[in-house]
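A single protein chain has been omitted; all remaining protein chains appear in their positions.
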Amino acid sequence: MLVKVFVTPREGILDPQGRATEGALRSLGFGGVNSVRVGRYIVLDIDAPTKAAAEEAAKKMCEQLLANPLIEDYRFEVEGA
Amino acid sequence: MLVKVFVTPREGILDPQGRATEGALRSLGFGGVNSVRVGRYIVLDIDAPTKAAAEEAAKKMCEQLLANPLIEDYRFEVEGA
Amino acid sequence: MKWGVVSFPGSLDDADALYALREVMGQDATRLWHKDERLMGAQCIILPGGFSYGDYLRCGAIARFSPIMKSIARFAADGGLVIGTCNGFQILCEARLLPGVLVRNRSLSFICDRVIVRVENARTPFTCATRAGDLLRLPIKHGEGRYVAPEDEIRQIEERGQVLLRYVDASGAETDEANPNGSMHAIAGIANERFNVFGLMPHPEHAVEKMLVGGDDGLKLFHSVIESVR
Partner (left out) sequence: MSAVSLPGEPVVDVVQARAHGLTEGEYAAIERCLGRTPTFTELGVFSVMWSEHCSYKSSRKHLRMLPMRGPRVAGGPGENAGAIDIGDGWVAVFKIESHNHPSFVEPYQGAATGVGGILRDIFTMGARPIASMNSLKFGSFDHPRTRYLLSGVVGGIGGYGNCVGVPTVAGEVMFDAAYNANILVNAFCLGLARREELQSARARGAGNPVLYVGSATGRDGIHGASLLASAEFDAESASKRPTVQVGDPFTEKLLIEACLEAMKTGAIVAIQDMGAAGLTSSSSEMAGRGGLGIELDLDRVPLREPGLTPYEILLSESQERMLLVAERGREGELAAVFEKWDLHAVTVGRITDDARWRALYCGRVVADIPVASLSDEAPVYDRPAAPPAMPMRVRGTKKRPVAPEPGAALRALLASPNICSRRWVYRQYDWIVQSNTVVGPGSDAAIVRIKGSRRGLAMKVDSNPRMCAIDPYLGAVATVCEAARNVACAGARPAGITNCLNYGNPERPEIMWQLVRGIEGLRDAAIAFETPVISGNVSLYNETEGRAIPPTPTIAMVGVFEDVERRVTQCFKQPGDVILVVSTAPPSLAGSEFDALFGTVAEGLERIDLERERKLIEGLVGCAEGGLVHSAHDVAEGGFAVALAEACFNLDGIFGAEVELALPLGGAAEALFGEGASTVIISAPTDRIEAIGTLFSPLEIRPIGRVSDRARLRIDSLIDEDVRGLMAVYEEALAGRLGAK
């Protein structure tokens, strides 16, 4: 099954990369950019008997490895099968 | 409007980060992990008169800055308004 | 005394730490392999700098799960001395053996330079051979050394005197320019609540010989540990 994980910097936690990207976009002449947050997008192909099982596994993976709860929020979607 | 950009390593391009994450998940005892690709997830809040305009802008931003067309593919979704 | 230096895949400064301890300070130091769980009777364990697992995903996030880390967590829980420099610091944070986390430098680029740090708390096993207020000139080399933690946590850390080293300028003053990576409160090194686990971004193991670019101010930190143990 296809698991898509979205990891984003916690609200309130500084996001230098986002700020730099914002600046770069402005200097490229893009107007009306209010905010930019840069996070990670992780696509996993895993075997799981059921969607529920896949979600179970994805949650564990995020909590243990894929995201750092101190500074990051995560969200995931399970597709297919 | 909210623009969500998903940047992933191009098909056929080496993804060392994905490989390392895959290995780590295995050694953490997660079975049945077939593949992992690690990319970037960028969330922008931009002003745009219409959804079409926002999409127009998002495409430009991806091509000019947010993704490296030589080694990355990108996809985006526009929400709100 | 007996030291243990851990080698993870991608560790770089492990060899340098071993060289500093053995050849320069005449200490008894062994290399600890990440797949191993034995700590070989080490009295102080060093998690070295480098790019464990390529620093992929997040610095230290993968190394944290190595077999040896279980033993080290137990060792620390029993009050054993643990020092993490640079990547080692990042690993200790990821492993929650130290509060907070290290993120991309403010400049977003890797920085290799010599900085000045001020000793904030000299009543710890890692700083007892120094005096509070002492200035040390130490090398840094990292892309992700910006220390961040929730404000309330930082406040507690400060109150308990867990901040051991702070970036300052040549006059000993805290200035924005003197803070190379934008760390909160200019924090360069912190200890845990029990003061037996110490993490710092500067590299004392690269500051043990006058002849080399790093100078030798790092010796003071190693000597502190040696004194505290005897």
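Per-chain residue numbering starts at 1, and chain names A, B and C are given in the order in which the chains are listed.
Note that a residue touches a chain if its C-beta (ideal position, glycine included) is under 8 Å from a C-beta of that chain, and two chains touch if they have at least 3 such contacts.
All values derive from a computational prediction rather than experimental measurement.
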Exercise. Taking the whole complex into account, name the chains on display that the unshown chain touches.
Key: B, C
Practice problem: Taking the full complex into account, find the residue in C:M1, C:I111, C:L135 or C:M184 that is in contact with the omitted chain. | Solution: C:I111
Quiz item: Which listed residue (C:G4, C:G50 or C:G84) would be found touching the missing chain in the intact complex?
Solution: C:G50
Quiz item: Which positions on subunit B touch the chain that was left off?
Solution: 9-16, 19-20, 23, 68, 70-71
Exercise. Name, in rising order, the residues on subunit C that touch the hidden chain in the full complex.
Key: 9-10, 12-13, 15-16, 19-20, 23, 50-51, 53-56, 107, 109-113, 139, 141, 143, 203, 205-206, 209, 211-214
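The criterion applied here is as follows: only the chains that are shown with their structure count from here on.
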Quiz prompt | Centroid comparison with subunit A (C-alpha atoms), farthest chain | solution = C
Exercise. State, to the nearest whole Å, the distance from the C-alpha centre of subunit B to the C-alpha centre of subunit C.
Key: 34
Quiz item: What is the distance in Å between the mean C-alpha positions of subunit A and subunit C?
Solution: 30
Practice problem: Could you list which residues of subunit B touch at least two other chains? | Solution: 21, 24, 28, 38
Quiz item: Could you say which residues in subunit C touch two or more other chains, in rising order?
Solution: 57, 61-62, 65
Quiz item: What residues of subunit C sit close enough to touch subunit B in their complex?
Solution: 53-54, 56-57, 61-62, 65
Quiz item: Can you name the residues of subunit B that touch subunit C in the complex?
Solution: 16-17, 20-21, 23-24, 27-28, 38
Quiz item: In their shared complex, at which residues does subunit B touch subunit A?
Solution: 6-8, 21, 24-25, 28, 30-48, 57, 60-61, 64-66
